[in-house]
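As you look at this complex, bear in mind that one protein chain is not there, while each of the others sits in place.
Chain lettering (A, B and C) follows the sequence in which the chains are written, and residue indices restart at 1 in each chain.
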Amino acid sequence: MDKVRVAVVGATGMVGQRFVKLLENHSMFELVALTASPASVGKRYSEAAHWYVEGQMPEGVAEMKVSTDDPNWLKALGVEVAFTALPAEVALKVEPELAKAGINVLSDASTFRMEKDVPVLIPEVNPEHLKLLEVQRRRRGWRGCIITNPNCTTTVLVMSLKPLLDNFGVKRVIVSTMQAVSGAGWGGVPSMAIIDNVIPYIAKEEEKVEAESLKILGSLNQGEVKAANFKISASCHRVNVLDGHLEAVFVELGKAVEAVEVINAMKNFKGKPQELKLPTAPQQPIIVKDEPDRPQPRFDRYAGGGMSVAVGRVRRDPAIENGVKYVVLGHNTIRGAAGNSVLNAELLVKEGLL
Amino acid sequence: MDKVRVAVVGATGMVGQRFVKLLENHSMFELVALTASPASVGKRYSEAAHWYVEGQMPEGVAEMKVSTDDPNWLKALGVEVAFTALPAEVALKVEPELAKAGINVLSDASTFRMEKDVPVLIPEVNPEHLKLLEVQRRRRGWRGCIITNPNCTTTVLVMSLKPLLDNFGVKRVIVSTMQAVSGAGWGGVPSMAIIDNVIPYIAKEEEKVEAESLKILGSLNQGEVKAANFKISASCHRVNVLDGHLEAVFVELGKAVEAVEVINAMKNFKGKPQELKLPTAPQQPIIVKDEPDRPQPRFDRYAGGGMSVAVGRVRRDPAIENGVKYVVLGHNTIRGAAGNSVLNAELLVKEGLL
Amino acid sequence: MDKVRVAVVGATGMVGQRFVKLLENHSMFELVALTASPASVGKRYSEAAHWYVEGQMPEGVAEMKVSTDDPNWLKALGVEVAFTALPAEVALKVEPELAKAGINVLSDASTFRMEKDVPVLIPEVNPEHLKLLEVQRRRRGWRGCIITNPNCTTTVLVMSLKPLLDNFGVKRVIVSTMQAVSGAGWGGVPSMAIIDNVIPYIAKEEEKVEAESLKILGSLNQGEVKAANFKISASCHRVNVLDGHLEAVFVELGKAVEAVEVINAMKNFKGKPQELKLPTAPQQPIIVKDEPDRPQPRFDRYAGGGMSVAVGRVRRDPAIENGVKYVVLGHNTIRGAAGNSVLNAELLVKEGLL
Partner (left out) sequence: MDKVRVAVVGATGMVGQRFVKLLENHSMFELVALTASPASVGKRYSEAAHWYVEGQMPEGVAEMKVSTDDPNWLKALGVEVAFTALPAEVALKVEPELAKAGINVLSDASTFRMEKDVPVLIPEVNPEHLKLLEVQRRRRGWRGCIITNPNCTTTVLVMSLKPLLDNFGVKRVIVSTMQAVSGAGWGGVPSMAIIDNVIPYIAKEEEKVEAESLKILGSLNQGEVKAANFKISASCHRVNVLDGHLEAVFVELGKAVEAVEVINAMKNFKGKPQELKLPTAPQQPIIVKDEPDRPQPRFDRYAGGGMSVAVGRVRRDPAIENGVKYVVLGHNTIRGAAGNSVLNAELLVKEGLL
């Protein structure tokens, strides 16, 4: 099979770099274009990007020239899929242009997440939401499409909730996060702000987690997503960690269960990516740690190549009826961003939806 | 008035040092003895203690000789109050001996907290629990007594809950903590464990928070504390911060209130230490921050000289009936430990209970 | 005596805040104006500045309105001294305008440091360089003047070298620095750059240290500074520390001496500020630590209120003829910036040079 030609749009930032890394030697995709803001256009990628990902910048890519995100140019290069890592206000303009030009946009921006005809997709959780594409393309007259990632914090949470919802029902979720500085981009959190400190506020984060979770876990109904029917509350905090969002989760389930049943439901959880053996799919979407003091960001963020979430400390909650509490960790720029987009694209290809 | 002669028992550790600092030039207390483990006995305090508190070691104290905690020796020095900062298993033996010898023990150890006749005291919250001393002294035949601090995490939480309980009633509390490394003592958290990391587990901490909070907020009934009648659940985590425990709190109140009512109740909260103008009492036990991203450990842990707790982000909780959520911060070795003990002792003196 | 009316120009940044703190309740100066960039003009200082200094923002100042740095406006307010904390390229335009208008500029910018008629002043080290003001005022036709601080790294180094130069002669200096992130301003060092890392490069820093040190330690000759006659080499590195530059120094002295002689020369070092009892002068410009592992930034940066430098580990150097090595630490935004400027201004007033 010929590889699908892809572009990374907004390739120099931290999520952009993760895309570049994940697409190195990818069996289904060939990276043919890297775009960035005008100041970088024309430079070699190795000059334009301050590489921060573990390991070396992939060799072929270092020499590629950064181009503009002009849809015609990308079409001329044969690009069918664009992985975008753009600020929300830039995505607002760029992504519809790409979609209109027939390019399938796998977006990490928050801009279109809450649009009715746009899926917020985690392939293990709500692959059926891909049916929204038909609505989207018809309604907007696009040959391409926009599929978005959830916010990184949402992704980690929702992956851990899915098997609980399926097996026991979920009535209420309270989540308190400890988020890595990479979530704010390279310069987003000054060292002066976070050394010997915690910042108990991330703008708009809690609202995103609360709204997106209900959409992703909602059900399709006549071409629309009906939000899931449970209550959710988030409190979001930034801690002195490079990568990996850790979340303390308190859940009211639909019925009384033992901790071990929750653990088993999580361990047994698989989804379409595992079934279809998608290249970027981890063997286990949820890895349950046995040690009492895990998961920890530095030691567990690369579980499943950064595509699994790691859960630990599953225990009964003494304050909630049918309650359990646990901690869950996920890599915010892999599963929480670039990795999830790549997995989305793999599903799109396998399902014949390009 | 002559000053009351006091000792710091376990004076070389981090809480011990805080005692020494707080007792410098104290208007009611005169520090006459410093004790430590046998290896340090006979050394000058400046040799025995690795001073970590801000500012210099108080001058007079630097030259004091470290002594044993022998009750007879302390009595011979005229010690009436002992501030203890001992490991739980050491306190088990030492504290009753001191109390028996007629010394009033203000303890930071967890050992006796859950004993029926031992008050776990926060002077602004449950000063009436001092009535347990009568029971304690009678039952145990002691002339002295043991009064304990809560666990540092409990103290910070309970101070913020007290005005909510008094004004609106509390039905359920969920708390997720981000705790400083000093809580584990100088060598308690290796740098290898916490750089670029969070540890989502602190042994026995959640159990302490859950049990102690209900005892402190409980009511006296026939010489016993009847635990408060609400549900509580904690998830405790260690973060890369030197001092200051930050806690995300989700509360189900007894009735529907606006965030501003909660804020006002907290701002107006005063207790006996403020009324009696105790020397170590902060003007406001709870300081409510207006900025959206506060309190932060590095900037707010010294609020009220480390004796206030700082609250921020008070807002309605979308997932809990009559719910509010907020973050609260307190200095774990001042209000959370030594400072609270000193305030307890000041209350004891003012109430004529020595 | 009436207080001298002063302005802080560039008052919202980190050095600007230090000025504000140091001028609180100052016995010689009255702070009457705070200026900042146009975006902040008209705001209250408490709104315009993200306060990062220990303790609260001084009360009177919080309510002051931020103004422009227009010289006429400042003159109208009676300002005689302006403490400036401006970027080099802004200082280039603003500082001469202020000086021309008759205001004495105490500058923290590097812009004019190497001008022949501008003193780079550390009051304990080269107070006689104030004689350059006569040349400067005459040559430039200014009623005011510009006096600059050294670069923060230079200040710390030069203070430790002065007693060596005076007592033993200095032939060669090699210095390797470990500098705090505050030196780069609030957002200067992203947390992504410094967590679990060291950055072995600070733009133009080494050149500044090498050139400025020789100027400051040089001698006046016919209205010019003749650079000191020794060799100097610096290697500058940024480490994960908030405040406090630590420097490892290797010195070839003019003759063979024991470490203890070096220590005594440092301990006995006093200068004009101590002699004149200037308000901001520390009792001892150099504090020599006895402990084998000191000075350390977190514990020693506030030595002498941040106005002393702390030296430790003075020992013979096995690789250098007549060599000694030691480490020296200073607070980069107090003695290394705002504090030194305030001390400069105090000297200016006492010497009748306004």
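To be clear about the criterion, a residue touches a chain if its C-beta (ideal position, glycine included) is under 8 Å from a C-beta of that chain, and two chains touch if they have at least 3 such contacts.
Note that the coordinates shown come from a computational prediction; the quantities given were computed from them, not determined experimentally.
A.B. asks: Which of these touches the unseen chain: C:Ala248, C:Leu276 or C:Leu353?
C.D. replies: C:Ala248
A.B. asks: Going by the contact rule already stated, which one of B:Ser182, B:Asn322 or B:Asn344 would touch the omitted chain in the full complex?
C.D. replies: Touches the omitted chain: B:Ser182.
A.B. asks: So one chain is hidden, and I want to know which residue out of C:Val90, C:Leu220 or C:Ile320 touches that hidden chain in the complete assembly.
C.D. replies: Touching the chain that is not displayed is residue C:Ile320.
A.B. asks: Go through subunit B and note every residue touching the omitted chain.
C.D. replies: 14, 52, 181-182, 186-196, 240-242
A.B. asks: Touching the absent chain: which residues on subunit A qualify?
C.D. replies: Within subunit A, the residues that touch the unshown chain are 52, 54-55, 195-196, 299, 302.
A.B. asks: I need the residue numbers on subunit C that touch the omitted chain, in ascending order.
C.D. replies: 172-174, 176, 178, 195-201, 210, 231-233, 235, 237, 239-242, 246, 248, 250, 292-299, 312-313, 317-320, 323, 325, 327
One rule holds for everything that comes next: only the chains that are shown with their structure count from here on.
A.B. asks: Find the chain most remote from subunit A, comparing centres computed as mean CA coordinates.
C.D. replies: Looking at centroid distances, C is the chain farthest away.
A.B. asks: Quick one: report the Å distance separating subunit B from subunit C, using the average Cα coordinate of each chain.
C.D. replies: 41
A.B. asks: Averaging only over C-alpha atoms, locate the centres of subunit A and subunit B and give their separation in whole Å.
C.D. replies: Their C-alpha centroids are separated by 42 Å.
A.B. asks: Take the average of all CA coordinates in subunit A, do the same for subunit C, and state the distance between these two points in whole angstrom.
C.D. replies: Using C-alpha averages as centres, the distance is 48 Å.
A.B. asks: Give the residues of subunit C that touch two or more other chains, as numbers and ranges in rising order.
C.D. replies: 52, 195-196
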